[in-house]
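Every protein chain of the complex appears in place save one, which is left out.
Take a look at chain A:
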Amino acid sequence: MEKFEKLTGIAAPLPLINIDTDMIIPKQFLKTIKRSGLGVNLFDEMRYLDDGSENPDFVLNQPAYRDAEILIAGDNFGCGSSREHAPWAIKDFGIRCIVSTSFADIFFNNCFKNGILPIVLPQEQVDLLMQDAERGANARMEVDLASQTITTSDGETISFEVDSFRKHCLMEGLDDIGLTMAKVDAIGSFEKQAEQARPWV
């Protein structure tokens, strides 16, 4: 997995609440058997008009935000399905960090598996970052995972919380499976004990 240490980039504002996984990546793009190439279809139904051309009103189509690497989003971002195609599409587009007041559990979890940092902040701080993001390409923010801070284009610093294990994995680019494989003896002895206790499983 790609490491996440520090990111300085343009933040795009997407204040709509309850952005669901069908909005992030509609089902017709779930038929792939690969992880790559989904960025072009990120937010497909909002981003493209019926004739397939770009919707100029959509934030990521506006010149200032085409290279956005950070998303400042409304409440409950990523609700809906477990499709990991959602973070795959976000990452493939080039976004590595999402800030909101809340995320859906499964989406939140999926982000960390793909080198994306989701950050939960109180409403006032999300509002402040949203205003900063609305200033366009000049508003470059810095996200520093080591110090757990976001610095706005005005130099204001906001601290955020992150689970220590997830932070460690993101900063080192660690593969979960490899970590768990190191506990294979514990899994083996659990299986023996469970086989005794619940042989019908």
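Just so we're on the same page, a contact is a pair of C-beta atoms (placed from the backbone, for glycine too) under 8 Å apart; a residue touches a chain by one contact, two chains touch by 3 or more; residues count from 1.
Quick note on the criterion: contacts and distances are computed from a predicted model.
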item: Protein name as given in UniProt for the chain not displayed, "3-isopropylmalate dehydratase large subunit", "Cytochrome c550", "Probable septum site-determining protein MinC" or "ABC transporter ATP-binding protein"; value: "3-isopropylmalate dehydratase large subunit"
item: Sole contact to the chain not displayed, among A:Cys79, A:Val99 or A:Ile158; value: A:Cys79
item: Touching residues (missing chain, whole complex) on chain A; value: 15-18, 20, 22-23, 26-28, 30-35, 45, 50, 74-76, 79-84, 87, 102-106, 109-110, 113-114, 163-165, 176-177, 179-181, 183-184, 186-187, 190-191, 194, 197-201
